[in-house]
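Only a single protein chain was left out; the remaining protein chains are all shown in position.
When the chains are written out, they are named A and B in that same order, and each has its own residue count from 1.
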Amino acid sequence: MSLFRTDDKIFGTQKCYRTMLSALCTPGSPRKMDIAGNERGLISGVPSHVALISLTLLDEQVSVAAFGTGYGSWLEEIISATGAREASVSEADYIIASSVPKLKDLRSVKQGTLLSPEQGATLIIRLDEKIEGKAGTLEIRGPGIEDVTLLKAGPAVFSLMKHRSALEFEYPLGFDLFLVDSKGNLLGLPRTSSVKTISKKG
Amino acid sequence: MGYIAVRGGEEAITNAETLLHYYRTRGKSASLSTDQIREQLPLALDRVMGEGALYAPELAALAFKQAAGDTLEAAFLLRAHRSSVSRIGASEVVDTGKMRVRRRISAAFKNIPGGQVLGATADYTHHLIRFELLTNEAEARERTVRAFEDLARDGESVPDTFPKVVDMLRAEGLLSQKKPGDARPYDITLRPLEFPAPRSARLQVLARAETGGMLALAYANMRGYGHVHPVIGELRVGEVPLYFKGSRGNGPDLLGWVRVTECEVVTQMEKAEANSSARFTLGYGLCFGHNETKAISMAVLDRALMDEEVKSPTQDQEFVLLHTDGIEASGFCLHYKLPHYVTFQADREQIRTVRAAAKEEETVEG
Partner (left out) sequence: MKADSPRSLLDPNADCRRHAFAYLDESAKREIRRQTLKAVAIPGHQVPFAGREIPIARGWGTGGLQLTMSLIGPKDVLKVIDQGCDGSVNAVNLRRLATMTTGCRTVSRTCEATLIQTRHRVPETPLAAGQILIFQVPYPEILRLVEPSETVTRRMHAEADYHRMWTFLYENVVQWGGITIGFRYPVKVHGRYLMDPSPIPRWDIPKLDRSPALMLFGAGREKRIYALPPFTRVEPLAFTDLPFEVEQQFGARCARCGASDAFLDEIPVEEAGKTCWACSDTDYCDQRLADKRGDNGA
């Protein structure tokens, strides 16, 4: 009899975690999330990458919210599958979105306190369109990047970065972002990343 | 001269473990069974379970046997084992008023409703070594059993429950009314402890803390490093029922009975709030098994940590709560046996550098 219990779910969340960690350590360089065959339909009604991320990070010790009414059904399923507590956007530890939130919505996301900056939220944004595209170039600097990383971003990511810069985080306060597209490309952006948007015509 | 690299660590570790168990088992005496340990050394196991934070008498007996009587090591074995079993949920709030009492006394009153029940205690035995335990054990056991049966035949039956003394004090208005507590107690095994810590967290830390460490701090407080003069309102030992509500929402099921020691100390008055009179304050202690030293010390420390003016370390939350966990404290103490030669080397270099600089200065000045 094997000395330890194993099952696929354990390895699925472990791989997802390593991909997320890698993404956060290389801001602006998308990582590829692996979804093995048996991971489709992890949480019914929720896109597999978002489901896997939810199962990896959420449980009854944390709270979760979603932006706007359009995202409601994902939230219900995620809460049911993970036991996470529902909270308002301004109180939630984790926020799930299925499109780029408006700037005014982003303003209400919690950024932590000086004593506990880690209480700043984590946003998980799932985009239909690909992360990379032709809307413009992003110049990203900060921890995780040797000098500068250039990312050719699609329109959704481009506009999200404009919103994020407008928030002007006062480090160590801020929130942290994960973006995932339908192909499983994962972008991580910690609050320490400084992002300059350079338009195509710029 | 040749340098011999240090190797063979794996073999050394395995041999050390073999030696450990050899010393415990090489004698001619009969091997101890876990039943024997459970039946005849229950107070050692109560301490192990209380500090290991896992109520499991069979496992505690096994751990205690494996640890050759080292209660800290046995408690550590239980604590580590606890981490590996899945957590199903939390029980219903335990009502110690429903305790099947084995012992129940109050120092605050000469007599109390239900009576002072001494139960099984060594308190009044003169603490003299009974040499007759060395020989004729079988005879002695038979005599003891018969003495008990005589007692049992002629004695009164014990009521199912006993009223709580503190309820009496509350009814007289001498104790503050119980304020509704946290809806969810702060669980230090799931969330990191932060300061100032809520009372539920403080009590949880103390409930699983090491008896000797708690005793030292409580004793210091009683002697003057603090000012808790504890009058024991009630000390009770016995089994309490543990109920659990399943996930399917059926009524709570009785899981079983857990032995605990509970101590409530009545201490100095607190300043009256506006429009109310002066009241006594309560210090609370509760631990697994029969361990009066721990329960009383816990109640004293609980009260001490309520003091707003912190004049002594025994009143300081960080000092008391961070240094009384036996597993953490002993682990760190013992870790000094690990190699520290790199840091020691770094320090030796520092001394050399300082001496070299001093010598340089001397030659310059000289």
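Quick notes on this structure:
Please note the rule applied: a contact is a pair of C-beta atoms (placed from the backbone, for glycine too) under 8 Å apart; a residue touches a chain by one contact, two chains touch by 3 or more.
Nothing here was measured: the structure is a model prediction, and the numbers come from that model.
Screening B:Phe109, B:Tyr225, B:Phe244 or B:Trp257 for touch with the missing chain picks out B:Phe244. Residue-wise, the contact with the chain that is not shown comes from A:Pro190, picked out of A:Pro101, A:Gly154 or A:Pro190. The missing chain lies against chain B, touching residues 1-3, 5-10, 12-13, 56, 58-59, 62, 76, 79-80, 82-87, 188-196, 244, 246, 253, 256, 318, 322, 327-328, 330-335, 338-343, 345-350, 352-354, 356-358, 361. Panel shows chain A; residues 1-6, 10-11, 13-15, 17-18, 20-22, 24-26, 56-59, 61-62, 113-115, 117-118, 120, 122, 143-146, 171-172, 174, 176, 190-192 of it touch the chain omitted from the view.
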